[in-house]
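A single protein chain has been omitted from the complex, and every remaining protein chain is retained in its original position.
For clarity, chains are labelled A and B in written order, and residue numbers in each chain start from 1.
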Amino acid sequence: MDSPPASRLPSILDAHADDILSEWIARLRSGGADDRISEVERERQASGFLQRMIEAIRASGVADIEGPAFEPLREMLSDISRSRAMQGFSPTESALFVFSLKQPLFHRLGLAWGKDAEGLARDVWAVTLLIDALGLRMMEAWQKTREEVIIRQQQEIAELSTPVVKLWQGILALPLIGTLDSSRTQVVMENLLESIVQHEADIAIIDITGVPTVDTLVAQHLLKTVAAARLMGADCIISGIRPQIAQTMVHLGVELNVISKANLSDAFALALRRIGRAVVRTKSPVPVMGTAHGE
Amino acid sequence: MASDVGDRIPILKLGDALLVTIQVDMHDRLALALEDDLTNRIVQTSAKGVLIDISALEIVDSFIGRTLASIAQIARVLDAETVVVGMRPAVAITLVELGLSLPGVRTALNAERGMALIRTHRADELDADPDGDAA
Partner (left out) sequence: MATPRSTLQIRTSEDIVRVRQEVRARAIEAGLGLVDQTKIVTAASELARNTLEYGRGGEARLEMLQDHGRRGLRIVFEDRGPGIPDIDQALRDGFTTGKGMGLGLGGARRLCNEFNIVSAPGEGTRITIARWK
């Protein structure tokens, strides 16, 4: 009985690893220098990758890339892919790293099998499956990294843009700047309510001077926040409402329940009055002391 | 039905105010019992204020919300002012989303502020201000 001849890939890899590596690196380099990644780094990645691939194939053959022998290779692939995604490589560029290993391998297989077309076809197919699977894995890891980056950035933006400022004992201000979408508004408002508890604030001023537009959904969020703050025992004042925003709000029936002031300073004056404080003029203005070195 | 001894929410008397701290996840009958008990105690003690601390409550659904609102209304009929204190932000957001804003229920951030609110309310009344509800 003839069993099909064994794959020659393992022996090729053992005998010609260095040649394959240098051919692969030459291919990678043919795309030209890239300032996102150094030559040294790229070569280090290629040789590490090939090394792990050889070890994995030696241990379990080419078929089982989900198996334990391929674990170090899979891990390295994810690492490379992650760093490429962070460095701003496109998914195609990232995957090309793996796919460009095909040619050197095919070339060696061709030499090894010579005229035995059947054996060559079988080994080419096996290598294709392997490299394709690795390439797809690379794409997946790339995409996952990008998603993580996007989520992290969204959170950062949401948090960065929501400073709750204490103006006085019991008075908080939330100066909103930029476009408010629904999800950002939600984060901002939750933040404000938490701060009210933290600072035991009686009054919170929501200043929307820096907000270009308020759509109905956002206006509703603002209103809901005012209502929620009231349930907690604090009052809100909305200040800095632009003319067209005022119109939106009136059309929503907002003007009924919300205390609003034209600007932050009027709102602050009202807030001070509410907590029984007043700003009084001292005899003469005191000059502001500055230092040459900042802080 | 297992109805243990602690199956009622204690009501404390503090000066001429009644103080209730809700610390358990109330089932509906417990909420109704609280309404009954408070009504009776207001009449018994001629309390002028009711302070309900809900800072331990992780949710207020429409039933509990409605109970709080009726307690406030009943108390008002009996000449006592109700203040609900300590509602958590997440609870407040959810109640608003649910469509419940508890009109007619006074609120304060904590028990201390709540007591102060009850006191000023009494003081305002004693001043015989015909228009008790300033803007």
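Note that contacts are C-beta pairs under 8 Å (C-beta built on N, C-alpha and C of every residue); 3 or more make two chains touch, one makes a residue touch a chain.
In this text, all values refer to a predicted model and were calculated from it rather than measured experimentally.
Visitor: Touching the hidden chain in the complete assembly: which of B:34, B:100 or B:118 does that?
Guide: Touching the chain that is not displayed is residue B:100.
Visitor: Tell me where the left-out chain touches chain B, residue by residue.
Guide: Against the left-out chain, chain B lists 1, 25-29, 58-63, 65-66, 89-91, 93-95, 97-100.
The definition used in the following text is that only the chains that are shown with their structure count from here on.
Visitor: What does chain B use to touch chain A in their complex?
Guide: On the chain B side, the touching residues are 85, 87-93, 95-97, 101-102, 107-110, 113-114.
Visitor: Please output the residues of chain A touching chain B within their complex, sorted ascending.
Guide: Touching chain B from chain A are residues 189-190, 193-194, 196-197, 200-202, 224, 227-234.
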